[in-house]
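As structure tokens, the structure follows; a few thoughts come after it.
Shown here is a partial selection of chains from the complex, left in place.
Going by the order they are written in, the chains are A and B; count residues from 1 in each one.
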Amino acid sequence: MGIVLGPHQYGKAETRVVRIYRDGPEHQIRDLNVSTSLRGDFDDAHLRGDQAHVLPTDSQKNTVYAYAMEHGGGALEAYALALARHFADDIGPVQAARVDVDEYQWERITAAGTPHPHAFVRAGQEIRTASAVVEGKGSEQHAWVVSGLRDLVLLKSTGSEFAGFLRDRYTTLAETHDRVLATSLTARWRYLRPDADWDRVYSDARRHLVERFASVHSLALQQSLWEMGQAVLAGSPEIAEVRLSAPNKHHFLVDLTPFGLENPGEVFHADDRPYGLIQCSVQRADAPPAGSVWESPTAFA
Amino acid sequence: MGIVLGPHQYGKAETRVVRIYRDGPEHQIRDLNVSTSLRGDFDDAHLRGDQAHVLPTDSQKNTVYAYAMEHGGGALEAYALALARHFADDIGPVQAARVDVDEYQWERITAAGTPHPHAFVRAGQEIRTASAVVEGKGSEQHAWVVSGLRDLVLLKSTGSEFAGFLRDRYTTLAETHDRVLATSLTARWRYLRPDADWDRVYSDARRHLVERFASVHSLALQQSLWEMGQAVLAGSPEIAEVRLSAPNKHHFLVDLTPFGLENPGEVFHADDRPYGLIQCSVQRADAPPAGSVWESPTAFA
């Protein structure tokens, strides 16, 4: 009847692995949430229920743990790449492997003025992310790395305008030359090559995003994002493209005049929904192709 | 320095509009969460902070409400299409408009044996979804519609196996010929044309998904999904493609032997993370191109 199997993939999502480095008295910690996804010659699993080509997701989970022991010593990008390369290289039916990692960050507790060797407190709600995609085997193999962050909550209490916009019959919004601008930023940057000083680039990119958000006098969130993306690319030649997704978390000035009060930009209602959603990519004109690295399994359907 | 603006889009996310139909004594209700996203000639907003081409997201929200009044009388697909066509047709700088709608479903309360005319109870946690994408203007305009559901939680207490799989050095999983199979299904189907009896097709597709999940003796979740997707396409000629994303919500048999008890497949631990994630598309061999309809703004970055 002309019905065929289309794109398909499978993996193990959200393996929560915590790696403690206890090489000396001062421990280090990496706290990760790892998802794997494999594409390849898995048609028979769908069409005939034949698992001969299917590496169980349970084995993928085991691999995540074992690699945390053996290859966990560096940045999450290196760990994600090692895992993706392993699946592409060592599992016959796999044609492409993708590994997505979230990292929850910790800072050392200072007790009695001294950094404690093995006690930590979670640092911020912001999550560092990395994705590695490896396609093909041997000399035909290509790899892509995207790093980023999400849930980075930023706010400017002034220095933000919104005026001169297009009006249609449904437009009632007043122009403003002084508003609160707030967002919960998702940023992801794609590397030119799957090789970089990952932690340093992360640190630089994050700093450029935050500092540029602060320093731009914003005529629109669109403009802020462009400036922030530009700063990331200007600061890190390793990066080919940065994608930004920024909800406009509306803060509405509360009308206090019924109570005989002025409100000179001091009391706001922080609204939940709806919210604006502003998204853009900033890229080098000569950026190489992205392959499938932007296609997260969470958005397959 | 060779840095350019890449793809960009913006809109208003999650406008929570509830439409009550009170044409007679028996009210009807449609409870929606609507997100709009516009692509087009918005470079100046990014590059120069010039909003002259930018229809505020606040106006998009107002349009969502106004269209609920004027065009809310049918299925959510028709409403999404009307909104997307309006943005593409009537707002000059817009080159493509996307509208995503979630619908929360209600059923009428029966009191004293009689269906109540205006009292309702939320029906299920499952959410019905629809997306419309309209690209271009006038005779160059094309439209796509995807409908679906998510959070449809299904379970089989037997009739599911997993055996004969590929083994590597990280494989410890035992084969099983009787396990619990459970998922929280996301399904989305793309129409051949942006015109159908939306509510009927939704009802048929959902029924085929659920019934096929139940009736297939499952050799793997992959096989169940293929069979479910096939049933949807076989049952609805209006559908070009169905995409399925199914977490394998693991139920682990608890070992009760330390307590002197047998456990013949009766007591399970329902685990949270990690979970398998199985995804596939089932499509007609001659399905037309999908355009950008699978690119949800929630996955931009």
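Observations on the model:
By our rule, contacts are C-beta pairs under 8 Å (C-beta built on N, C-alpha and C of every residue); 3 or more make two chains touch, one makes a residue touch a chain.
None of these values were measured; they are calculated from a predicted model.
For this homomeric complex the structure file specifies 4 copies in total, of which 2 are displayed in place.
Keep this in mind: only the chains that are shown with their structure count from here on.
Rotation angle, chain A onto chain B, C-alpha superposition: 180 degrees, expressed as a multiple of 5. The centroid of the Cα atoms in chain A and the matching centroid in chain B are 23 Å apart.
For chain B in complex with chain A, the touching residues are 1-16, 35, 37, 42, 45-63, 66, 90-93, 148, 162-168, 170-173, 186-188, 218-220, 222-223, 225-226, 229-230, 233-234, 241, 243-245, 247-248, 273-286, 294-301.
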